[in-house]
Structure formats: C-alpha cells, structure tokens
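First the structure, which I've put down as structure tokens, then a few questions once you've had a look.
This view holds just a subset of the chains, kept in their places.
Chains here go by letter, A and B, matching the order in which they are written, and residues are numbered from 1 within each.
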C-alpha cells in the first residue's frame, strides 16, 4: 500500500498547490491512502468547515492537525462531527473528536492513523504522547496492519524517541510542526518508516510559511505583529511510504516535493 | 572557495568518523576551509583541551559551538586562549573568548566565521542574535568577502529568519543544534547559502546522538537518567558551500553525508 502523507498546509498558497498537484501525484505514485496535515490551512491558523469539505472532496482520506487545530473556534465542532479530521489524540479525555481513525481505503484495505502532539516546548501541554500512543494502539483491530502516526512536535529528540518507541508496532512515524523537511527519512530496524519532519506545504519564500517581513519585525524588534500566511509560488512537501499490508512493515519511504510553476 | 561545514560532533563515535573521513572529503571536494561544530564532542557535552588540539591537528580551521560550549568547565579557559574555538558571540560582553573569527585559508584567502545562538527555547538566554550579528558584521574588514554564520538554534523559524536577515550580507547561514539534517538547503535571492540544520556527526541509531534507551526512559517514564553518547556506526553530516570570493556570494550548497563502514 502506498501512503502519501503531506505536511502542514499553510494558507491559501498551501491549499492552492495541494489541490492543484494532488491528483497527478496520486496517480503517478499509485497512492492508496492520502493523509494531509491541515492545522495551518486557514490563513496559517487552524481549519474551517469550508476547507475541511474542500479537502474531503479532493480525495484526501484523513486530515491530521496539531497545536493550531482549534485556532478557529468552529473546529471544536468540526472534529466532533467528522471523524476523518483528527485532533491530537493526547488532548484530555472528553475533548470533542479523536486523534485515532480506523478506516478503509477506496480499494477496501484497512488502515489506521494516529495523531499525537509532543509536549516539549509545545502549547497547550497535552498528556504524554508516548503513553497515549501505547493506549491507542492497543485498540487496533487485528485486521488493521497499516498504521501511520503523525507526531506533531517541536524537538527532533521527542520525534526520534517516538520513532524508536513505536518501531515495529506501526508502519510509519512522520513528524510535522517545524515546517521544514528533514533529510533523515529511513526504515527503522523493526520496519517502521520514519522522518523527523515532512516539511510544510506552502510558500517557502517565507519563515515557516508566514510573511517573512512580519516575522522578522517580531523577532528582531520584539514588537507584536499580526502574522500572515505568505503569498507566492508554493511547494507541496510530503513523503510516500510503501507499506506491506500483510505485516504492516514499511519497505520504503521517500520524500516528495512539488513546486508551483 | 569551497567551505566544508560539519555539524555537531557527538562523542567518541562522532570524533572517530570525523577524523577518519575528513582527509578524503577535503581532498575529493577540494575544500579550502573546514569548520566543525564540536559542542558535543566530549561525550555529548562540551569540549576539552585534548579534543581541541586533536581537531586543530587534523586540518580543521575553525571550531564552532553552541549551548553546550561550557559544559566542561575548562572550555571557559580554552575559548580565551584559542581564537579558533568559537563560543556563541551573543554571550554577554566580557565573556572569555569570541564568536567572531577572521582568518586566512592555507592559500591565503581571507574569511570570517560568526557563531551565534538562538534565544527561542534555548538555555542560557543570550543577547539577541540578530542585533549581535549586525554588530559583528560591521567590523568585517573590507578584504573579507567569505563569511559563514553558524546559527545554533532550536526553532526553524529563528534560523530561517536569520537567513533572510543576513541574505546578501554573508556567504552562508547554516543551522546547527537539532542534530537532524534538513532538506531545505538553497541559495537565497541575494546570494546567501542557507540550510536550517546540517545535522550531527555521530551515531544515528540514537536519539540525536545519545543512547536511545536512556533518552526513552527519560521521555517515557520521566525519570532522571544520565545521558550518554551513543556508540555504533557513525555518520558525518555537513554541507559544502561554493563561495565566489570576489563577491562573497554563494554559488551552491550541497549536503554531504558519509557513514563509517
């Protein structure tokens, strides 16, 4: 099974390149399952009903998120209504929605996706993602072999630790949140595909997808500045993971990057 | 001028692969200037006199560091004595040593290296790296065109912001500290080579170079655990930057990665 996982979609530029390039990618790479992190799709901050519908209408199977999931208040209701829109699973018990989704691909192959958020330098501080992952995976139906984990975290150490923690138990641990793709994709010894960060999908003439002049003013002058998603030619960043559906182990992981003309 | 910059050397494994592979790399890539971040060379924490001598004896021109620079107390004295061993330049005025070095390559080409540390999620909290960089660069002798900046920082946003801040003023801004190489190397519009992180030099069957069992115990069980540099086959990670010495602008930046047998 070929899983395409695409990193944090940022603003209009991110959504534009995502929707424009996805069909070709899916066909060319023979994708069975498409997962996209959209925590920054709404102008850089959160997700709206309109964006959710748009994504689901474009052959995206599951949408993951992170610390920005509830930036738009309507998302509290959205995650409760649409199980394919994940919020980090380590939110407190009782939070609307879930970070664990079990489904079937268009061709009937079962799969699961888990979305957790790190706690190092992250806000809000959620429950331990390691304990959360362990508990969620115990509920995996026997028939589900392909399991992808989106570990949304700041530090490379927390993400790499999650990779080792789950090695052999899931098909892939992919990192998000830093908005920069890392070059450390690999298959861990027990068969779990791993990458520290897949990078964002948006305009890279920016600071992590946001207008660079505004970020610089904030960082250099320390003055408050309302950040905005950057405009300009955008790039889609993701990974393709080849999972053996008999065992759930991964055979390969490759970075994918496509830029707008 | 070809500059080889190598990321955070971690422990014995890191030093071993560094010293073993450096000569071949320098020759094959026609390196004129070699800079290595050694903040983690002494068992993962800091640098010693012995390590410093060893590096300087192996054709390394400048050694940069970061938040771990003073983990071994003797380094306070080392940076005061050896100008080629940099500590972040944004330490308070009066701190022994410097983070700004102006020198000449073996072939007589002038160059400068600046080492700064980010303030986001970093300890200790130093002075603003942007203001510090601006001030340091004002002292650049006219003849010095090739200038490399090691921006040792946690967040991709702070490093990318530094890239834009210095674009056109320095030959390269290379990130260190996360110990994972990023895949975003490029030449910014005004000629500055940039990468968010060059990755570490050490054993990657680890969590950022440290023994993974110990890190996992700390992260999962939250119990104190004395971390140790990981042992095992090590990988050297760095970048080669091709600088036009007439203008100081970069023409290319490429990731380099070499693994022990």
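Quick notes on this structure:
By definition in this document, a residue touches a chain if its C-beta (ideal position, glycine included) is under 8 Å from a C-beta of that chain, and two chains touch if they have at least 3 such contacts.
Please read these numbers as outputs of a predicted model, since none were measured by experiment.
For this homomeric complex the structure file specifies 4 copies in total, of which 2 are displayed in place.
Keep this in mind: only the chains that are shown with their structure count from here on.
Averaged C-alpha coordinates put the centre of chain A at 30 Å from the centre of chain B. Residues 121, 128, 130-131, 154-158, 160-161, 164-165, 178-184, 189, 196-197, 199, 204-208, 212, 215-216, 219-220, 222, 255, 257 of chain A touch chain B in their complex.
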